[in-house]
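The next block holds one structure in the form of structure tokens; read it before the comments.
Moving on, here comes subunit A:
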Amino acid sequence: MAAVKKTVDQVKALEAYEHGFVTDIETEFAPKGLTSDTVRYISAKKDEPEWMLQWRLEAFERWLALDEPEWANVHYPKIDFQDAYYYAAPKEKVGPKSLDEVDPQLLETYKKLGIPLREQEVLLGVQGAPKYAVDAVFDSVSVVTTFKKELAAVGVIFCPMSEAIRDHADLVRQYMGSVVPVSDNYYACLNSAVFSDGSFVYVPPGVRCPMELSTYFRINAAQSGQFERTLIIADKGAYVSYLEGCTAPMRDENQLHAAVVELVALDDAEIKYSTVQNWFPGDPVTGKGGIYNFVTKRADCRGDRAKVSWTQVETGSAITWKYPSCILRGDGSSGEFYSIAVTNGHQQADTGTKMIHLGRDTKSRIIAKGISAGASSNTYRGLVSTNHKAANARNFTQCDSLLIGKTCAAHTVPYIEARNATAHFEHEATTTRLSEDQLFYAQQRGLSKEDAVALLVNGFVREVLQELPMEFAVEAQKLVAISLEGSVG
Partner candidate 1 sequence: MSLSRALETGDLAELPSRRDEDWRWSDLRGLIRAIPPASPDASARGEGPFAAVCSETMLVINGGSARIHLAAGEKKTIALRLISRAEGTSHSADVAVTVAEGAELTLLESHESFGAGYITDVEMDITLGASAVLERVVVATEAADAIAVTLARVGIGAGSKFAQTTLAIGAKRQRIETRLAHPGAGAAVRLDGVYLVGEKRHTDLTSTVTHKGEGGTTDQLTKGAVAGQGRGVFQGRITVERGADKTDAKMGHHALILDDRGEVDSKPELLIFADDVACAHGNTVGQLDEQAIFYARQRGMTLAEARALLTEAFIGEVIDRIEHDGARDVARTWASEKLRGLT
Partner candidate 2 sequence: MLEIQNLHATVGGTEILKGLTLSVPAGQVHAIMGPNGAGKSTLSYVLTGREGYEVTDGTVTLDGEDLLALEPDQRAAKGVFLSFQYPIEIPGVPGLTFLRTALNAQKKARGEDEVSAPEFLKRAREVAKSLKIDFDMLKRPLNVGFSGGEKKRMEIFQMAMLSPRFLILDETDSGLDIDALKVVADGVNALRSPDRSMLIITHYQRLLDYIKPDQVHVLAAGRIAASGGPELAHQLEAEGYDKYAA
């Protein structure tokens, strides 16, 4: 009986990762492995100007000199960087001019993912639902960007990074690498050398971007890494809300995802960046496969009163190593970090944020909710710091961990560095398990155990869900519930 039950659970859990299908389309790869020729290949494939190639080659040289980091709370076999493809693209002669030219298989994929690529579909969507423009990145390349015209009318640039490098070189050269320097860390440096695509956003002074911008990332090809690079610039007084979603098929081997995201907010600008990350987490029983998600995300509140808000719902990946951060450079600037990290099976997540207070009267707020189930491990790691000059820096941090089951782990590792007499930092953390009393209470009123867990977990993460754009909040809520399915015996 036990074995049968186990199999049933296993199948159910596999089903739970509903994005685990592989799309069968012709793919073009770079030669396996990583040398400076790989870098040249990628750059040539993308028709890049010479300065970009030089930038990449310099990053590659520096990467060779760096040591791979070792972390306290994540464990995985050593990555063989030569045993992977650094570029994979759906095969086609030239980039698609319109949606009609896109490989129908690809469109089918996005349909399965529920990404509304066709503007009409968005428009025909739920009544009253806000419009959002989509950039879709399939393996290494951006496939299609919607609503470009409407955005261009207000001066907003939203396009694949490869296109921005060609058409908006001045902006790219000015800002790329200015928030995350090339050799910031091992994976950011690797990304700088081999990044393939990603999204570029520029919102001009005083413009409120008229719709949500979003990018969907999907790793499809086997043994390929995805190294996307996103750069968002909100000029003075501009506002933009951006959302990224991520999925990958189920595979036995681990795949590497090492993105770099840079945000720049000038005076009085505001950027809201939301992530719903649902990369394949690996086999829930054996822990085999799954994405290694080593991402560097950083925002520079470069201007006075600039504001950046990170919201993340992390349910996927075998290993997540990720600290979306804010450099609060401008006087009166503020940073926020809202996070839900769910780990189940054999997942390991080490995630949190850094709030670096440099300007006067800067504020930050961190709300992190971690849920661990199965044999997973979930770590919050965060840094709040201020220098001597950041008078009146304020931080509030709330970190809560919820444990479900006897074999999971939850860690809280906050670093605080306060260096002036007017700084005020406050950190609270709790670790609890799902309350038996509450579960029983909900069940007594007629909820199934699964529903009761979902209900209680939703209550636990509500504060963060509220920060997401409405339609994504619903999606995220479902995702959290799915990720925890089968976690309560």
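How were these candidates chosen? In short, all candidates are chains of the complex that A comes from, given by their letters.
Simple rule for what comes next: a residue touches a chain if its C-beta (ideal position, glycine included) is under 8 Å from a C-beta of that chain, and two chains touch if they have at least 3 such contacts; residues count from 1.
As the structure is a prediction and not an experimental result, all values here were calculated from the model.
K.L.:
Looking at this complex, which candidate touches subunit A: 1 or 2?
P.N.:
Contact with subunit A is made by candidate 1.
K.L.:
Hey, which residues of subunit A end up touching candidate 1 in the complex?
P.N.:
Those residues of subunit A that touch candidate 1 are 72, 388, 401, 403-433.
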